[in-house]
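The structure's right below; bear with me while I get my questions together.
Heads up, one of the protein chains got dropped from this complex, but the rest are sitting where they should.
The letters A and B name the chains in turn, as written, and every chain counts its residues from 1.
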Amino acid sequence: MACEKKRLAELAALVQGELVGDPEVLIGGVADFDSAVEGEITFVADLKRGARLDECKASAIIVPTAVTEISGPAIRVRNPYLAVARIHALFVEEPFVATGIDARAVIGHACHIPAEVAISPLVYLGNRVRLGQRVTLHPGVVVCDDALIGDDVVLYANVTIGHGCQIGNRVIIHSGAVIGSDGFGYATDGNGHHVKRPQVGVVQVDDDVEIGANTCIDRATFGKTWIKRGTKIDNLVQLGHNVVIGEDALLVAQVGIAGSVTTGNSVVLGGQVGLAGHIHLGDRVMIAAKSGVINNQEPGAMVGGIPAIPHKTWLRSSAAYAKLPEMVRELRELRRKVAELARAMTPGADDSPANNE
Amino acid sequence: MACEKKRLAELAALVQGELVGDPEVLIGGVADFDSAVEGEITFVADLKRGARLDECKASAIIVPTAVTEISGPAIRVRNPYLAVARIHALFVEEPFVATGIDARAVIGHACHIPAEVAISPLVYLGNRVRLGQRVTLHPGVVVCDDALIGDDVVLYANVTIGHGCQIGNRVIIHSGAVIGSDGFGYATDGNGHHVKRPQVGVVQVDDDVEIGANTCIDRATFGKTWIKRGTKIDNLVQLGHNVVIGEDALLVAQVGIAGSVTTGNSVVLGGQVGLAGHIHLGDRVMIAAKSGVINNQEPGAMVGGIPAIPHKTWLRSSAAYAKLPEMVRELRELRRKVAELARAMTPGADDSPANNE
Partner (left out) sequence: MACEKKRLAELAALVQGELVGDPEVLIGGVADFDSAVEGEITFVADLKRGARLDECKASAIIVPTAVTEISGPAIRVRNPYLAVARIHALFVEEPFVATGIDARAVIGHACHIPAEVAISPLVYLGNRVRLGQRVTLHPGVVVCDDALIGDDVVLYANVTIGHGCQIGNRVIIHSGAVIGSDGFGYATDGNGHHVKRPQVGVVQVDDDVEIGANTCIDRATFGKTWIKRGTKIDNLVQLGHNVVIGEDALLVAQVGIAGSVTTGNSVVLGGQVGLAGHIHLGDRVMIAAKSGVINNQEPGAMVGGIPAIPHKTWLRSSAAYAKLPEMVRELRELRRKVAELARAMTPGADDSPANNE
C-alpha cells in the first residue's frame, strides 16, 4: 500500500466534499461497491444503478450531493468519479523508485540520462536520446536517435518512440504503442507505381497525455504531428501524419484519423470513429461511436453516422432505417391507391376494374 | 513431420468417420485439394465449390456424408472441417521440447519456473512470476510481476502480460498482443481536465483461449476483465476494462468492446463489430460484421447494422437503403399527384391549371 490509513475528514477535505457522520473513521483503501470491506471506502455514482446503501460493507461511501438521506460515514460530492479518482490515487500511487540503468539495457552514445531513472533490462536507447527526471522504461522499449522524453514519463513494455520525437512530462504510453512511424504518403507515377514521399517530420506529445496499447501515431511529412496537453488516447487508435489534436481530448479505442486533420480542445471521439483527411473539428465536438466524418465541424457540434450528420437527426434517421422495409411497402400501397383515385376521377380513361370501387 | 504414416482406417476411427475403400492406404500428411499429392489426405467441405473428385491427386479424401457416390479411398464424416482439424493436428503437432531458460533471458526474483519450459533469449519475466509446465515463451515476451501462466501456454514474440494477470492452461497468445494494459478510465474535473482513475484490477484468461496478434485486453478498474474457457479472439481486437466474455465465443478481427460489457456463452461477433459499454449479450448472440450494438441482446439474437437491429430486418433495410434516392423521387411524385387530385376534387379552390386535367 502506497500510503497509510487516512481519517475520513482528511479525505473529505482532499476532494472538497461534505463530510457526513464520524470524521475519525480510518480508511485504508478504495474498492467497488460489491467487493468493498471494512476499512475501505467505496462509492456510488448513480443511485439508479440499483446500489443499495444498506448492503454496503465498506466503512464509508462517496455519494453524489443529490443523496441527502444518508447518515454516514460518507462524503457527499458533486462528481463521485472524480472524488474516487483522487482518493484512490492517494492510496495506490507508489513513490518513484530510481533503479538506474539496468546493465542489460542498451544505451547509445551521447545520451543525456539523469541519475533518477528506472531503465529495465532489454530497453534500447539510440544515440543522443535525452531523458527527463524519474522516467520509467519497461522491458522491450525502443527509443530511437535524438528522441526527447520529459519528466515522470512511463513507457510500458515494447513501446517504440521514433527518432527525433518529443514526449512531454507525465506522459504515459502503454505497451506496443508506436510513436513516429512513417506517414502513409505516396505519389503515384505514370506506371501506377506508388513512390514513397519522405516523411521527415516528427511527433510531439505534450504534457499529461496518455496513449493506449498498440496505438500508432505517424510522424509528419514535414513539421510535426502534435498531441496537445491532457489528451487521452485509448488502444489501437491510428493518427495519420500531420494530425493535430487539441488539449483535453478523449479518443476512444480504434479511432482512425487521416492525415492533416486538426481539432480544437476537448473533442470526444467515440470508438471506431473515422475522420477523413484535412478536416477540422472545433472545440468540444462530440462524435458518436463508429461514425465517419468527412466535413469540418463547428465548435460544440454533436454528430453521428456515416457520413456524419447532426446527432439528433442521426438518432431519428437510424430509427427510421429500421422501418425502411415498411416504408417501401407503404409507398407501393400509396402509389396503388393514388393511381386508383386518379382513374376513378377520370372515367373512361382506362378499363381498370378500379373504376368500379 | 511430427508423426509417422497412419493407415486410413486409423484416421477414420480417430474422427469417427465411415471408411470407404482400402483401409490399408498409408497417409503421411494433409494438404488442400489443389496441392495434395500421393501419400496425403485432403478434403472437400462443400461440393458446390466446384471441386472435382476425379482430379484430386491425394491418396484419400475426407468428404461430407452427403457424398455417396464416392468409391474411395475416403472418409465420410458429418463435419469435414472438424475431421481435417483433428487429422491434421495429428500430423503436425510437435511434442514439446524443453529447452529450459536461455541465458539471455532476464528472470526476476522469486519466480516459480518448472524444469520443463522453453524460454527464449530476450524474454523478460518480472518478480514472483509463476509459470506452469511446458510453457513456451518466444523472444521479446514480457511477463510482468506477479503474473501467473498455466500449463502448455504459448506466448509468441513480443507479447506483453501485465502485472498480476492470470493466464489459464493451453492458452495461445499471438505476437504483439497486450494483456493487462490500463483501462480507459478518467473523471473530468471542473477545468475539463481528465483525471486518471487508478486501474487496479487484472485480466483473467481461462483455459483453451486463443488471442490474436496485436489484440489488447485492458485490466479491470476493480476486480477482473475475464475471458472464459475456449473463447477464440482474432487479431487487433480491443476489450475494455471489466469486460466479461463467456465460453466458446468467436471474436473476429478488429472487434471493439467497451468497458463492462458482459456476454453469455458461444457468442459470435463479426469483424469490426463495436459494442457500447455496460450492455449484456445472451448466449449464442450473433452480430454481423461492422455492426454497432448499443442495447442488451436476448439469447440467440441475430443482429446487424449501426445501431444494430434484428438481422432479417437489417437485410431488408439495407436493401431498401440502395433504393432511397428512388424512394425520394417517388415520394415527390406522389405528393404532386395527390395535390393534383385534391385540387381536381375541389373546383375553384385555386386557379391551378391542374384543375383542367
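We take it that a residue touches a chain if its C-beta (ideal position, glycine included) is under 8 Å from a C-beta of that chain, and two chains touch if they have at least 3 such contacts.
Note that the structure is predicted; figures quoted are calculated from it, not measured.
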| item | value |
| --- | --- |
| Contact partner of the left-out chain, one of A:Leu53, A:Cys111, A:Val268 or A:Met327 | A:Met327 |
| Touching the absent chain when the full complex is considered, from B:Arg104, B:His278 or B:Lys312 | B:Arg104 |
| Missing-partner contacts on subunit A, residue numbers | 106, 122, 124, 140, 142, 144, 158, 160, 162, 176, 178, 181-182, 184, 186-189, 192-198, 200, 214, 216, 218, 221-223, 236, 238, 240, 254, 256, 258, 272, 274, 276, 292, 305-307, 309, 313, 316-317, 320-321, 323-324, 327, 330-331, 334, 337-338, 341, 344-345, 357 |
| Hidden partner chain, residues of subunit B it touches | 30-32, 35, 79, 81-82, 84-86, 88-89, 92-93, 104, 120-122, 138-140, 156-158, 172, 174-176, 208, 210, 212-214, 230, 232, 234-236, 248, 250, 252-254, 265-266, 271-272, 289-290, 306, 318, 321-325, 327-328, 331, 334-335, 338, 341-342, 345-346 |
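The definition used in the following text is that only the chains that are shown with their structure count from here on.
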| item | value |
| --- | --- |
| Separation of subunit A from subunit B, taking each centre as the mean of its C-alpha atoms, in whole Å | 24 |
